[in-house]
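Before anything else, here's the structure in question.
What you see is part of a larger complex, with each chain still in position.
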Amino acid sequence: MPEVIFPLDSTKPFTEQKLTGHNRWHPEIPPVATLKRGESYRIDCREWFDGAIKNDDSADDIRDAPLNRVHALSGPFRIEGAEPGDLLIVDILDVGPIPQEEGPLAGQGWGYTGIFAQKNGGSFLVDQFPDAYKAVWDFRGGECTSRHIPGVKFTGMVHPGLMGTAPSSELLKTWNKREGDLIATDPQRVPPLALPPEPDAAILGSLTGADFDRVAGEGARTAPPRENGGNQDIKNFTKGSRVFYPVYVSGANLSMGDLHFSQGDGEITFCGGIEMGGFIDIHVDVIKGGMDTYGVSENAIFMPGRNGPVYSEWLAFSGTSVTLDGEQRYLDSHLSYQRAILHAIDYLAKFGWSKEQAYLLLGAAPIEGRFSGVVDIPNSCATVYLPTEIFDVDIRPSASGPMQVDPGMGAPRAMNPG
Amino acid sequence: MPEVIFPLDSTKPFTEQKLTGHNRWHPEIPPVATLKRGESYRIDCREWFDGAIKNDDSADDIRDAPLNRVHALSGPFRIEGAEPGDLLIVDILDVGPIPQEEGPLAGQGWGYTGIFAQKNGGSFLVDQFPDAYKAVWDFRGGECTSRHIPGVKFTGMVHPGLMGTAPSSELLKTWNKREGDLIATDPQRVPPLALPPEPDAAILGSLTGADFDRVAGEGARTAPPRENGGNQDIKNFTKGSRVFYPVYVSGANLSMGDLHFSQGDGEITFCGGIEMGGFIDIHVDVIKGGMDTYGVSENAIFMPGRNGPVYSEWLAFSGTSVTLDGEQRYLDSHLSYQRAILHAIDYLAKFGWSKEQAYLLLGAAPIEGRFSGVVDIPNSCATVYLPTEIFDVDIRPSASGPMQVDPGMGAPRAMNPG
């Protein structure tokens, strides 16, 4: 087991740990530790809401989830010898839930998937699913099941939803400018178009006083992925992956968190995948000058690991860029994927699951979401693939019609208003 | 070998064959033959441009490609017993290039990938690649190589780019209305937002006279995928797949064509994948009332085949929804995928290929394009995966920098204007 460079105590809040992480992006957040090239380290990670979500049968915690507090990130870590223009190599040696523990913190043998309510973040299908829902998943070795979604079991594809390097001061300004411009086009929108810097609930490592206040006022939110990697929610960042990040500041200032036990392509429920705390073992190295050498000035490139799970039977759904109201959009793959997902939900509902159960499942299980045709004017085509082997019943279409599952208690729904 | 229900003679144009197919969607195009439930058939398919593209080192044919003439479709086939509301089951038993032939027609041992010029269709990256280019691929068993893109070889994933049932009269009206409305928002756009019905070069099976004229004036173009399936360009419709289509007219009136030897997710160059003629062996059946039973009122659902190719090492690129000009867009996966593809092209260019060669390669090789984060406001994240094993050189990043390939003659570019 590698040296634990960032330890967490599951019984304490994120701000009362031995080392304090952060939840905003800013070049001036001081590194918590230094990593050497060619060395391996273990980094504990807090689940993104710092313990606010409970292992119970209510979705009120999802409805009231403290979005200003996310993401509880471990870091930043200074990498010895990394300078702007380099590529930082991060090998994900291992990643998993909180080891050897059971308890009330997500990651202690369980995790959760939530559908964010329209008034608190919203989700990919916010128009169809405006309310908050939750599903709790129990881990059993490498597999998971949920009392809120009976009839499915699948193997985890554990990965960090978020990892990235610190932005340079210039890059941060660029972010704040362009996102501010977008917000300005519809500032009252619910959910919002983007999240501006927010001093409330900011955590900035060891910063204090005026420095804290200034950085809290400038620091970019961690919700979106950006040039530095960040919250990419790529379900294929599994054990054995090698990721290359552009370096924008001296030391790279690498941070990570938002571990998922599993996630479907898209993290469609927003409070998505199966959220948990845990650990990640990484090995770091640097390709000097690699950004120019390889033409990688932004956004991570990576080589996914060769671990499974391997599924060989899939049922797939397709969608095109026509809205539910029948309006033709021009080559809109985002919309096409929404339509494909809606088709999958409608289909699963024929087997007895509620639509919310189906939606939560598609956010959590290792479904594949693919761009199919992106040029066939005016309709793009997107497809989503469900591994049929995760279902207890045979979900393939046949002349005998869909078998019926017992949906059990269903997925808890939050009472409104919050 | 199943009965050949739709034979083609490679030496004759599409309109001089024993049976005449079609290149528009309309419920009144008469079936060319009837298929029985539970039976298997072979259907020959013409390459989509009916032989207009040559096996040579010029891209002028791509620049001047007769878009009004596409797609040369085999069918429609009436399926005995299929009625509106049913699901039509099509098993793709086998699909391949024109068997046992060599010659000048795409599919006779070779195929092509083109980048459409801005003035003639455009492509996924039309702003960056406004001119026409071409690459010819030679088939060697299940694999292919191109003299225009040295240094790569890959296994085909043969599939029909287009398959679908006929629309009902009402559905056709819906299509024409909604697509017309879109065109009306910017009727002079180049390339256009959508393609309206076009009598020029229409092929409508056995229709003649006034019926021909009327249907030619109403028939929907075959470019986009729609509720009936159609030009979905799903690279995973390979041998062994089972596809379920909604049935909108009595007899279903199934048609197919646009075979690809291989295609990357998205068919990003538009004249994309590796285009060819060939054959497809299908088995048909019907789930009576299946549309309602399974909640599938539109868009095909399918189970992909279990054949390979299997690749275990990938290099992946990510992109987010910020334009090249730095403008922040709101959760635009289409843009994110463009940015990921552009990153891959920039990267490959560091190894010696021209950007056009890289672009053509990504359109043709079995790359995977995935939706990663689709909810992390304001940036969606898309990823594209390249199988590293298709390259003669090691394309993985390392401290030693990119090896250099000899790009050879390069991909032919069309002289302008056409």
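Order of writing sets the labels: A and B. Residues in every chain begin at 1.
In this section, contacts are C-beta pairs under 8 Å (C-beta built on N, C-alpha and C of every residue); 3 or more make two chains touch, one makes a residue touch a chain.
Just so it is clear, the model here is predicted, and its values are computed rather than measured.
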(Q) Let me spell it out: one sequence, repeated, and 2 copies placed. What is the copy number of the whole complex? (A) 4
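The rule is simple: only the chains that are shown with their structure count from here on.
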Q) Distance-wise, how many Å sit between the C-alpha centres of chain A and chain B, to the nearest whole number? A) 32
Q) How about chain B: which of its residues touch chain A in the complex? A) 87, 89, 123-124, 174, 178-179, 181-182, 191-195, 223-227, 231-236, 244, 265-270, 272, 287-288, 290, 293-296, 298-304, 306, 312-320, 322, 326-334, 337, 339-340, 343, 346-347, 349-350, 368-383, 385, 388, 396-399, 401-402
